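One protein chain omitted, others in place.
Labels A, B and C are assigned to the chains in the order they are written; within every chain, residues are numbered from 1.
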């Protein structure tokens, strides 16, 4: 089995749990509270800005021109900021996306996820560690969206269905590129290194779960102060 | 008010919460389960190894010889590994410290704390950010230990009382040095930078709370796999 | 005077020396040896690959979206690799550019220049230091090209004249953006920091001079071994 397949397979129990958690169930039934969606969009905006930085930190680790080109395109994509999935959620909330994300949030679970990615980008020369920290993001969305579209509980009348439609195909290429990079970059890795990279991947899958859950609970730092920025 | 005093004052609500949480209350009454203490010692051993690395990463950020000397002494202290407080807990558990920590743990809350410190050491040139991430550790122990020794609920017959006795005085110098460094390194900081540094300090105080709590719940990663190393 | 103007003014004596050195004089008279040009193109290809990496390392240091967009465009430009100036030189040599740069060189003076840029990107949080290390590259080419076009010694019949024509206008925008970034990023710097940033700029101007000179002497590492890669 390819190492990328092994990673994805090992993450199935976590993805199943994400699917059953309130966020995705609310999306499925079309009744996720609007405040939860606004919180999610705000946290996601903070996260995406850092995700672009992480892509940038990977550029000097790449030997091949086409891998640098891929990274540059991904940064460009985030910087351009035209993500259809965001617009679907903003439409549901019935407020302009740019208005929603003017309010910034930086919750503990998002902080953990982001610092997990930075740690691997800074401390690990082999980009495979950082790819492992990033790859669960598109993969989890892809798997959940495809499953949702097959789910008889899906509310076909709800606007939110389009969110699943979007992610059911739009992540395919990115998942494919991440898989190939993972397999290429771990070719000469020892079993010990692969074990560490697998942990890195599974931890980010758990972070994905925490990210959805923190949106439902509208998580804040318990020192009672204002948010991070 | 000195900036270091402002930080310490702002952290009081979190420290009060730590004091009331099960870990410190169990220490106070002398009835903390031995498994909890073993888990705590294992997590702390992982944490200390990284704490030494963080001290090392600060060395190139320092301009003055005496600050480098302080950092080298702190690393030396951790590397030598003769921490009386550990021996007190190992005696209570009635197993040799080195045997207890042979089993490694790397729980989510500890991971977050450690990656918070690394992020600041890697991304922030001014050492004040990293000092802010480190300083709550000795400070929380100092405040709690002093308070416990005044607490009429303290079980004076319990071996664990010695743990409080140790921390009630042994952190004084380190807290003092961290305070001075904090005040010196933030002299030319803007209010925005100071706000970020304060968040950094308060987040680590929350991480201290999570660290004790994760020991009580014997927290593990929810992907069901083995631990991180 | 703007800080960016102060830097550029301080570099004039070095730029005058570059103009009088054999490389530019050979370009001017249209009689620079073809081996020198091939060596220069090879060294420049190694340099540009690292220059793209340095741009990438600056992305996480930027607060504003438009600055990230500028950096992404610059990386894209280098990665696309269609530099007219290279084609002019390759035409003069009468060999395809891609054939010429298949042979790699990594000479000592180029190594120093590149490690100067990396040091500032890694060690300095404020991007102004790295911008100072990068900015002399387009600026030196711009000044020299404009001066050459006014120089009565310019060989108007030589193909190499086009190299000056290209750089006399094509660097204008990049120099302008670097100037603005420099002035913006140093607004809150102390005089001591500005002094260090100025050294950083002047050192890179000296590295530009060494870069041309190493091409004329076809510099190699004196341990007699093969080149660096």
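Some points to look at:
Going forward, a contact is a pair of C-beta atoms (placed from the backbone, for glycine too) under 8 Å apart; a residue touches a chain by one contact, two chains touch by 3 or more.
These numbers were taken from a predicted model, which means no experiment stands behind them.
Check C:14, C:78 or C:144 against the missing chain and you find that the one touching it is C:14. Residue A:188 is the one among A:9, A:150 or A:188 that touches the chain missing from this view. From the set A:25, A:126 or A:180, the residue in touch with the chain omitted from the display is A:126, counting the whole complex. Those residues of chain B that touch the chain absent from the view are 52-53, 56-57, 59-60, 65, 68-69, 71-72, 75-76, 79. Seen across the whole complex, the unshown chain contacts chain A at 60, 123-126, 188, 190. Taking the whole complex into account, chain C touches the unshown chain at residues 10-11, 13-14, 17, 108, 111-112, 115-116, 118-119, 122-123, 196, 199, 202-203, 205-206, 209, 221-225, 228-229.
Everything that follows uses one rule, which is that only the chains that are shown with their structure count from here on.
The greatest centre-to-centre distance from chain C, using averaged C-alpha positions, is reached by B. The mean-CA centres of chain A and chain C are about 38 angstrom from one another, to the nearest whole unit.
Multi-chain contact residues of chain B (touching two or more other chains) are listed as 123.
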